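Accompanying notes for the structure given below.
Every protein chain but one is kept in place in this view of the complex.
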Amino acid sequence: MSTATNQDTDLNLDEDEVIQDWSDISKIQNDNPILSIPKRGEKDYEPDGTDIQELLLYRAKKAMFDTLENSVRGSTSKSQVKGYYIPDKHIAMVPYAKGNFVQSMGETDKDGTLWLHFFEFLYLAERGTITPFWKAYGNNVELPLSIEDLYSYFKTQKEMDNFSIYAHLKRLGFIVRSSDQYIITKNNTSFYPPMNFKSYTIGSMRNIINRISSTFTYTGISLFNGIIFSQWHFYLRRYRSSPDIYESLNKLISYHKIPHSITDLRHEYSSLKRSTSNSTPTSLHITFNIWKPNPTFKKKYPELPDYQVVTYNKNMTNQSFPTFNELEALFRSLDYKFNFIEHSSNTDFWNKNTYNNGVLREDILNDLTNNARNKNKQPKIVTKKPTENKNKKPGKELPPHIQQLKRLKNGYRSFLLAIMDNGIVSFAKISEADFGSENVWYVPPPKGTIGRPNKNWRKTNKSKDNHRKEKEQSEIK
Amino acid sequence: MYRTDNKDGLSIENTVRTNLVHFQNWSNVVICEESLEWEDRIIRLISGIPPTTLSNGESDENGNPTREFLLPISLAQYNAEHLTIECLDQIFDKLCNSETKRIILSIVNDDGTTVFYFVYKGVHKPKKN
Amino acid sequence: MPVTINLICGAQEDGQTILSPLIFNIDDIKKLRDVGICGILSGTLPSAAQQNIFLSVPLKLMIEEAIWLYLNGLAEFKVLRGDTAHLVKEILDRDAHNIHVVAKERLERSFELQREYKREQHRLKLERLGIISPETSNKNTSDQSQNDKLLEASLFIETPTTSNLLNNLHLNHENGINDNLLHILVSQYSNWDNFLLFQALKDKGYVLAPGGRFGGKFIAYPGDPLRYHSHMVVRDALHYKDQPLDLLELAANARLGTAVKKIWVIGAPIPTNDKLESNNIPSKKDVSFYSVEWAGFG
Partner (left out) sequence: MSKRVSNAVRYKNPLPIHPLELPELIIHNPVSWVYWTYCYITGCNTLQHKIHVDIVNNGIVHIEVRNQDDMKYLWENGFFGTGQLSRSEPTWYNHMQSRFQSEENGTADKKISLEQVTKFRRQQRTEFKKQRELVEAKLLNLRKKGELSPEEETRILEQEREKLRKFKDDQLALHLLKENRNDNLEEQERLLIQEAEVINENGEIRQLESLELMPVETLFLSFALDVLDVTPSDFIIKHCMDNSFDYTDELHKLLIQYSAYHHYRSHGWCVRSGIKFGSDYILYKRGPPFQHADFCVMVLDSNCSKPYTWYSTMARVCGGANKTLLLCYVERINSKEQILQYIRQGHISKAFNSFTVGEVIYKRWVPGKNRD
């Protein structure tokens, strides 16, 4: 009922208006992996009582129910993979796991047994990839389970919603893993370096500074406001340019400081780690990490996720949309490929800034490569990939005002909110924004150049903050 | 209906009327006599004839647009006049005749604009095209 | 014959919790479609598992749909209380061996049918190709073991949709739903006023679906959504007397409606003087509706 189309901006062509023509289903059966999304169909405005309309509706329904009835779940005995539900732990185990899914799902122990979360288990059962069993008394009793059985093992609505959202993303090809639950060992992947003793002492020095500065989470409240916002203001001060006027005006309303760079992020992290009172209680938290489809994904040493997902049921009367404080807490708990950072499309950059279980990812990859070489095998993981610069032509920087607009429109840290509405899943991207550290005021051209304004009105406004950056950019030019 | 030079104390009905006559080019715009007392305020409808037939609107035998009824209401940045479903029921009940299918909600904002929305009694179909 | 709605009741610290009503039986879903209850299919369709347009059972019902079906005698609830896993364990303790054997036999029967069918298909194919003559077909033993191996590997093991086990549980334990459970269900996901809106629109012949993505509680179709465009976005029920319209919200929705050709519908149940109703199910009450769209000028 919901789908991904690339018609986002056109409201008329929205998901629900993509006609569900079940007679098209033959085109997208599994053996034809290229999804052809059905055309926007010719739906009618309203029932008109004609036979032809009746017939069309009859056919549509028939196609739908035929498909449902003929689409049987399961696998051939050759490719059958048995999965066993473990009720006490509400997980499942797969002793002889085979198939593509093993690469990115569950956790594999030393003996090669795959352990699955319940949502992973149900997802695989529903697609017919594994056959679900209830196993009792050692191996003596194997009771095959139905889909209905499995659904009855859900404990909460939240769990059921999370499953639907998980399945929705999986069906689209994303790699999805729980961000807060683990079965055997917690594999921790973080942008932040581990806190060892040494960095702790440095950190605590920094901490003091941070604590002082965090008293002013809000920037620069000017002591001179009293003068600026008085009737004497424009008698006492002389302004020789509009930016000067703006500069004095924008001291009035303080704004939240948010991290813009790696340094900012790490500062915030280390200061938050130590202050205990900082976790704002919120009913919402990050549930899933997701990665774009990636054939080299390693579940033991994953890269940082591309997105992080918070799930939300719009109809549960005990859930409410996060307030600003709760949103802030969510932003602070994010740990993913912060895509607002420069070079964020560069794999090497991330290998240098990711810690798998406290070890720099770059080192892990090097070790793996070396081990593989020592054993005279092909390296399993390619460490040096050509930098992915799909969309950017190197050397061609966007002009500053365009870069600024992009910053303003995309914001900084972000998470995905997955909204469940009675079985329909949709998503919103929620980002931290910071208009307080950007200025867009217009700088009039110097006298005499009014006839040719174009060149100058590109060079908008500079707060002292931006000044440096823009200077760099002009140097690049 | 004549507008005096003293604009202070102008009623919201007059604001809507002026907007219709001098900006939207409506004709025969009058403030209706009938009124309804509602939560410390007096509600009066305005009626008039639009320059062309409005969408979903009707026209007479000559193809000219027919009279429409408008309900003025104020909206400010920090407060607004209240309009409940009960109030709408009362307005249709007391200020409209039984054939009135819709009124035009005229929101007078504190930014100098007036915006107009059809409000149909009951469930109404959208435009076909 | 009423359809069966699964209602899983989980136990939570703070009292009872009921999960979304589900339907697993395809025939039931067909029946509901004919009375204008569509629900949302939410399970992976195994034959096309890499998309989200066409999905399969279970069908998720809106709370309003489930209640409406129940109150109109079209559905009964299969209440699965507490930890079903726990109950399954009990049954297994009692009867593990038997269940195991029955399951095994069922699988073996399915295999036998498949073998027969596949052998027959294979024979017919060879005949058509003229490799063997009809008389000799069954006696040809060359390659037989090879063929058998292939055949055995291709036998299909189905994961059934519906459960025999749960039907047993259901019969053995509590049957149906009471008013208390109904109230918990409604208050957990919605409220009675929304149900009254749903019911009133249903009475007018509309088919309703979840409307969150369009900024409403429901969207309403003039008939089966497979055939018709939706006509309106219905807002969560307003309170008749003391919930004033948010005029900015109205402006936004009217603008949106113009873009997607859906009219914005607001409604409130009209309060009655009956003071006793609060504890019962307020099944019938008049609802006052209004439909809002941009006037096209101003």
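As written, the chains take the letters A, B and C, and residue 1 is the first residue of each chain.
Note that in this section contacts are C-beta pairs under 8 Å (C-beta built on N, C-alpha and C of every residue); 3 or more make two chains touch, one makes a residue touch a chain.
Every value quoted in this text rests on a predicted model; they were computed, and no experiment measured them.
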* Structure fact -> The omitted chain touches A, B, C
* Of the residues listed, A:Leu56, A:Ile86, A:Val141 or A:Ile245, which one is in contact with the missing chain? -> A:Ile245
* Structure fact -> Absent-chain interface residues of chain C come out as 211-217, 235-236, 248-253, 255-256, 259
* Structure fact -> Residue positions on chain A contacting the omitted chain are 3-6, 8-9, 11, 168-169, 172-174, 217-218, 221, 225-226, 228-231, 233-235, 237-242, 244-246, 249-250, 252-256, 292-293, 307, 312, 314, 320-325, 327-328, 405, 408-411, 414, 416, 419, 426-436, 438-442, 444, 450-451, 453, 457, 460-461
* Go through chain B and note every residue touching the omitted chain. => 1-4, 7-12, 15, 18-19, 21-23, 25-28, 41, 49, 51, 64, 74-81, 107-113, 115
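To be clear about the criterion, only the chains that are shown with their structure count from here on.
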* Quick one: report the Å distance separating chain A from chain B, using the average Cα coordinate of each chain. => 47
* Could you give the separation in Å between the centres of chain B and chain C, each centre being the mean of its C-alpha atoms? => 45
* Centroid spacing, where centroids are CA-atom means, of chain A and chain C in whole angstrom -> 29
* Considering chain B alone, which of its residues make contact with at least two other chains? -> 125
* Do you know which chain C residues sit against two or more other chains? -> 222, 231, 261
* Asked: Contact residues on chain C for chain B in the complex?
  -> 201, 204, 206, 222, 231-232, 238-245, 247-248, 250-251, 254, 257, 261-263, 265-268, 270, 288-298
* Asked: In their complex, what parts of chain C are in touch with chain A?
  -> 6, 8, 10, 12, 17, 19-20, 22, 24, 26, 29-30, 33, 39-58, 60-63, 80, 84-86, 88-89, 92, 96-97, 99-100, 103, 107, 152-166, 187-191, 209-214, 219, 222-231, 256, 259-261
* Could you pull out which chain A residues touch chain C in their complex? => 1-4, 11-12, 14-20, 22, 25, 28-30, 33, 35, 37-38, 43-47, 53, 56-57, 60-61, 64-65, 67-78, 80, 85, 87, 90, 123, 125-128, 131-132, 134, 136-137, 140-149, 151-157, 160, 164, 167-168, 171-173, 314-318, 419, 421-426
